[in-house]
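Of the protein chains in this complex, one is absent; all others appear in place.
Every chain is named by a letter (A, B and C) in the order it is written, and numbering of its residues begins at 1.
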């Protein structure tokens, strides 16, 4: 199944010089790693957070490494990156890393350097924070900037929300860490979040019948539909597809393999907000996020309606949760009735799951809350 | 849909005197209820258990009612019942009730009568107990004595086990109440139990093809199979049915509508033991019982292999559970690995669920126990 | 009919017969638990009773089952005049060997709600069953019936007529409304949150025709428990489970709390009350008083069960209704699903409402379920939103463990639905509170 590196090169547009790639794979991080981290690799004892955005890890050897974490826009121009490098060289030890959430981390073994690092970052417009019980950077996807199937933008949504959440990024005032994700189509590359802001299509695809025959492998498209709503059909004498709109759950899965099945439109592409997703295994098992509200307008450039709801949910959590409770655990304790009460959101028939395994989401007990 | 009482009488074998029934429905219990209970109906304050088998309920009025609970064989001859009545008349107040689990309860407002009641019951061979954290009477079904589809007997299994559990019935030494159920076929009229002893068929039905055509409505039988393993077929020139043995899960659902699909045989009808079922909503939600061990021999008259396993499980629970933990909650806390360790039972591929929703039974987390 | 001379009940009085050998069953006579075998033998040995020889053959057939490890009864059709159900007919497959007990039908008879009896009425039942049956009665079947076990077709009618005269009626069998159960509740239990026997009787007796004339797609069971301890196993074992609950705060007697803690210790209290509350709603203060976050409490009953002198349910009482519990045929076991989180149950009107709702569920079931489909399966098949829609129930977050995790749903009317919700709650269309009017 796997092939040698040179046996089957795909057709190339630039014929003259064919450089054979070096299949070096994943680079060894130690060549870039801070020497104190290399020295104490796998031998760390404990850590502290001297202030928001700063970590102090102490090795069993007694060595220390300080981390200063700052937010970035992820989609960075080379000027931004070079600025970050300048700070690493001038105020830091020249070693950085990026976190799972696109924050940059400056590593230094010298505590004295921390204040200057913070100052330089702040001056250059990079907020220092994102550690401990803060709202960290939002999981960022591609959207209109790059993707071929987006219902909205990602960078703009993230920027708008992080502007609002800036204070919560630079403080550690939440009950536990807050992980927000966005996704610019229902595929949802951003994954599960304490709060997730995802595109939700609200209408079945409109089919551009003229294009189907040329662009789409019809059996493949039919196979992609999770509810078997797509049938091959002849339309205007041409082979096309048709959708049973009663069955269609507006998921958009037919769109990537068959772009003439236009799922997006300025009117019907909406945003939904989900809550209580969690990846960690701390206390409760990892869980999926659950629908809070749907049908929010897709309103660039700043999506104020989304901002408003995120704020409501976040501050209800902040006010109500006990220390160490993640969003979902807070809701689990106080109950969904109170969640809807405290956030002022509506509970509708659409909140009742109808997908495979829906029964497992139902209350099959006398446990009720008032 | 419902019909008047007289409009459509089914054909009657005894034609002469046709007495029209009085459709009186559920009798009013107050006519039989102890007068102190009638007087304080819905006005009770608290209760105590002065000793195993005895409850003292105190009403808001200050009135008291004492309950003495005793085990019965459920399937009672009139002599046994009259003996119980004699005790009610001579040592009690003439009022009794039966519990959900077929125990008899003597109600008296006079504490002085309690010792005599206990004595009379014990002398007549009715164990006093079943209250509080005891092992109460087993959920009893019909079996060979009466049912038309049983794989085993019920009365015999219950008698054998209750003989063994007698001490646990007359004491309150368990961490919480223990509810055991039996079922004499896979239909399982006994329901969920802390420990459930249920018939488990191990082979697909053997079809008596000569009888199918006369006895079975073929489409109805085909429809009953949960895995669509049954097909209509012609066998020896007669319309019959055939079973895809690769699909068949040996559930026996085809047997009641079509007795020629013989699911029972002396060899292949086995017993399985399940644990951790719970109906109450106290603490955890109600839960189904889970497979502990299968393939135990169906060994009348005393099913010693079953007895042995029930004993193992019960005493592991008794030794390990915290007060108020039900069987399933104990296991939930200590984990299934330890359950199998402490009971000396085997964990096999058959313990992995394969039914609808199996995924929800899987460990989708990093939570592990060693 | 077992015989044709001096026939009375199921057989002849004073019949002379050889006792069947029952070596296997005999082993079930030893041991401390009351023995059904001893009981059956007592019947067999009642030479003055019509059922002696009948039970002798029954014992013979049962011993045969114990030897062959197989059952030997088959079904059939038997009923009493005017009714279509309530009898479980049994015909022997080995009647050539055990001819006397070739018919062994059972009458399912509905008990008084809460299973209360006087010795007097029990004796009357015994007398009737001595005359017309085997003398074997079960208190009670798993659905709550008194099971008069073992008689002929003719015996069924006679026994029923006499039982019916003393105020008892047949229960359910087949695709019908079934016999119901309610816990001891109001009669004796301080946890009881409504009048279970009343709810039980009103609903069943209003629909008694559905019991007696099987015409539903499949069985339909009600069960009534006074609180979430669910002493009649309603949530799993009833299509329609009624469970008592309350809306206001748990009542705390702090002196009794302190007495409890003084008695068992702090660590014990923490490990068994605080840490066992499913929603961490209980907290033990440093001064040994208890704090309960009542909005988080799920009314599970645990803390009240443990500290029942110190804690008690609130006063604003009523019931929850869960639909669709059943055992495993076809789809696997189902627990009931919460469809009515709270319904006040105090006044006559409250009870009338519950009866109405019960009736509407039976009607829905009759009209929508496929053949041999329980209502829980119907609910799964059409989905909870459609089910609620059909019954005119508004969605409520108490119906779910959590809202949907799947985005596969068409939500274009979400905003309308949200507005309906706010209207129901008396809020503005954006969920904000209305200004106090006038």
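In this section, contacts are C-beta pairs under 8 Å (C-beta built on N, C-alpha and C of every residue); 3 or more make two chains touch, one makes a residue touch a chain.
Keep in mind that this is a model prediction, so the values were computed, not measured.
Peer 1: If the full complex is used, which shown chains touch the chain that is missing here?
Peer 2: When the entire complex is considered, the left-out chain reaches A, B, C.
Peer 1: Out of A:171, A:208 or A:280, point to the residue that touches the absent chain in the complete complex.
Peer 2: A:280
Peer 1: If I consider the whole complex, including the chain that's not displayed, which of B:46, B:79 or B:340 touches that chain?
Peer 2: Final answer for the missing-chain contact: B:340.
Peer 1: In the whole complex, what residues of chain C lie against the chain that is missing from view?
Peer 2: Touch with the absent chain occurs at residues 265-267, 270-271, 274-276, 280, 283-286, 328, 332-333, 405-408.
Peer 1: Against the chain that's been left off, what residues of chain B make contact? List them.
Peer 2: Output for chain B: 186, 188, 198, 200, 202-204, 226-227, 248-251, 268, 270, 272, 276, 288-295, 322, 331-340, 343-356, 358-370.
Peer 1: Contacts of chain A with the missing chain: which residues?
Peer 2: Looking at chain A, the ones touching the missing chain are residues 1-6, 8-10, 12-14, 18-34, 37, 41-42, 44-47, 57, 65, 67, 71-82, 84-86, 88-89, 94-100, 102, 104, 107, 125-127, 139-141, 143-153, 155-156, 159-160, 162-163, 166, 186-192, 220, 223-224, 226, 253, 259, 264-266, 269, 279-284, 286, 288, 298, 300-302, 322-324, 355-357.
Please note the rule applied: only the chains that are shown with their structure count from here on.
Peer 1: What chain is the most remote from chain B, judged by the mean position of CA atoms in each chain?
Peer 2: A
Peer 1: With chain centres taken as the means of their Cα atoms, state the distance from chain A to chain B in Å.
Peer 2: Result: the chain centres lie 50 Å from each other.
Peer 1: Which chain B residues reach two or more other chains?
Peer 2: If we look for residues of chain B contacting two or more partner chains, we find 281, 286, 357.
Peer 1: Pull out every residue in chain C that's touching 2 or more other chains.
Peer 2: 228, 230, 235, 243, 278, 299-300, 335
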